[in-house]
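Note that this complex is displayed minus one protein chain, with the remaining chains in position.
Labels run A, B and C following the written order; every chain starts at residue 1.
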Amino acid sequence: MLKVGVITTGGTIEKVYSEKTSTVANLYNQIDRYLGRLRLPDCDVRVVPLMNKDSLEMTDADRTAILGAVEQVLAEHSAVVITHGTDTMVQTGRYLQQALTELKVPVVLTGAMTPLGFEGSDGLQNLTESLFAVRILDPGIYVVMHNQAFPIDRVRKDYETSRFVSTD
Amino acid sequence: MLKVGVITTGGTIEKVYSEKTSTVANLYNQIDRYLGRLRLPDCDVRVVPLMNKDSLEMTDADRTAILGAVEQVLAEHSAVVITHGTDTMVQTGRYLQQALTELKVPVVLTGAMTPLGFEGSDGLQNLTESLFAVRILDPGIYVVMHNQAFPIDRVRKDYETSRFVSTD
Amino acid sequence: MLKVGVITTGGTIEKVYSEKTSTVANLYNQIDRYLGRLRLPDCDVRVVPLMNKDSLEMTDADRTAILGAVEQVLAEHSAVVITHGTDTMVQTGRYLQQALTELKVPVVLTGAMTPLGFEGSDGLQNLTESLFAVRILDPGIYVVMHNQAFPIDRVRKDYETSRFVSTD
Partner (left out) sequence: MLKVGVITTGGTIEKVYSEKTSTVANLYNQIDRYLGRLRLPDCDVRVVPLMNKDSLEMTDADRTAILGAVEQVLAEHSAVVITHGTDTMVQTGRYLQQALTELKVPVVLTGAMTPLGFEGSDGLQNLTESLFAVRILDPGIYVVMHNQAFPIDRVRKDYETSRFVSTD
């Protein structure tokens, strides 16, 4: 059975609608509940709710904390998925790549353009793909979104089309 | 067959998530599509998309336009439902009440605390109740939300509990 | 606050898909969970799971049990909703009508053509309408489905159109 650690850091994928403020915000964890909708009979998933931030507000200290969580998870698991805001997902991934030079397993960053639970959300698709990807991809750091897996050093967010694209 | 005119004016019930701005906004009409999910075999519904505004931004001119639309609908239909933001729903209802002194049918204002299509939305419940209410209520102007029908002169929004309450 | 007793007896509204048999069947209670999706701040709902049967299999003894449950609920509540299979809903309603000659509150029978939780289900619409109807209808026994309330002695199921129609 594959042991996967899912580190949650916030971003659009985990935003919810607040009736008090009439806005969307990172208020409470959602990833656990949505993973419960997937059938993962051969996958032992542990969710690590690390922080719940819009990725535009992430600091260097936050990225250090993410690196620390990844190292902890790697000690006990055979793969890592990180849910993250899309705006600085690539930045965090490259930071991890510089620090984790001898990866023996895949580390996947994923997120969403529309929050989980909102009509038309891509969140559950991206979670589904990421948990499948870590079974098959070679060691390394990737962004997995919208049916594609991008090595972290060859990917950027395209704001015009609300997707990630290869920089090759 | 009951002929109902549904006048849509915006408000939370019709907000959608925008991937460009990462916010919720009144961008396009949604009421039609959601009414299509209800079974209304004895109800001839015509949707009149009048405006799509946060009700905090509604002006006197907007309320005059709503009154005009209600009068037009009343000429041809046996009941009226108005979808509207909750913040000034009572204000609009009382304005209509002053102008429409000889109502022979019910006019129902409704809306939502969480937009249609978002997990936990009360929008479809409120639409369902409003279309049922106009069959049974006496002539007059009402707010219908969350299993209750309030005469317009005895209702206020309670922000603490995200619901409407009687002022009796 | 309105006190409503919801007596559940099975029928299509409460059928679920069984992966073991690849069929739909009345296996476990669903009404409670779906009522939890509605906002009912002024409604004290108690669910009484009486039986879980296809209504074509209901016996005289089952109808006697439903009558007993209604009488119990009436002693403590101001309204009754009964979820029931559509095939013999009218038969059960007329049996109740003969026995309950001095009703002081409305008793509503409802159900669904497609089970709760299946795409296109009318179950939540019908529950929403029924809980609203018992606030407003005069004392008596009714079928409430698809935006309409029918007095029990003037209604039949129309199999061709999957709806109830008036016999007037």
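Here is the rule we go by: contacts are C-beta pairs under 8 Å (C-beta built on N, C-alpha and C of every residue); 3 or more make two chains touch, one makes a residue touch a chain.
As the structure is a computational prediction, the values presented were derived from the model and not from experiment.
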Chains on display which the left-out chain touches in the complete complex: A, C
Of A:Arg63, A:Arg94 or A:Arg163, the one touching the omitted chain in the full complex: A:Arg163
Residue among A:Thr21, A:Thr59, A:Thr101 or A:Asn147 that touches the chain left out of view: A:Asn147
Which residue of C:Val6, C:Ile82 or C:Met113 touches the chain not shown here: C:Met113
Chain not shown, touching residues in subunit A: 37-43, 113, 120, 122, 124-125, 128-129, 131-133, 135-137, 146-149, 161, 163
Touching residues (missing chain, whole complex) on subunit C: 12, 17, 19-20, 22-24, 113-120, 159, 162
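Please note the rule applied: only the chains that are shown with their structure count from here on.
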Overall pattern in which the protein chains touch one another (line/ring/star/complete/other): line
Interface residue overlap between copies subunit B and subunit C, same or different (over half shared): same
Cα superposition of subunit A on its sequence copy subunit C - rotation in ° rounded to nearest 5: 180
Chain pair with the most C-beta contacts: B-C
Greatest separation from subunit B - chain, by CA centre: A
Intercentroid distance (Cα basis), subunit B paired with subunit A, Å: 39
For subunit B paired with subunit C, centre-to-centre distance based on mean C-alpha positions, whole Å: 28
Residue list for subunit A, restricted to those that touch at least two other chains: none
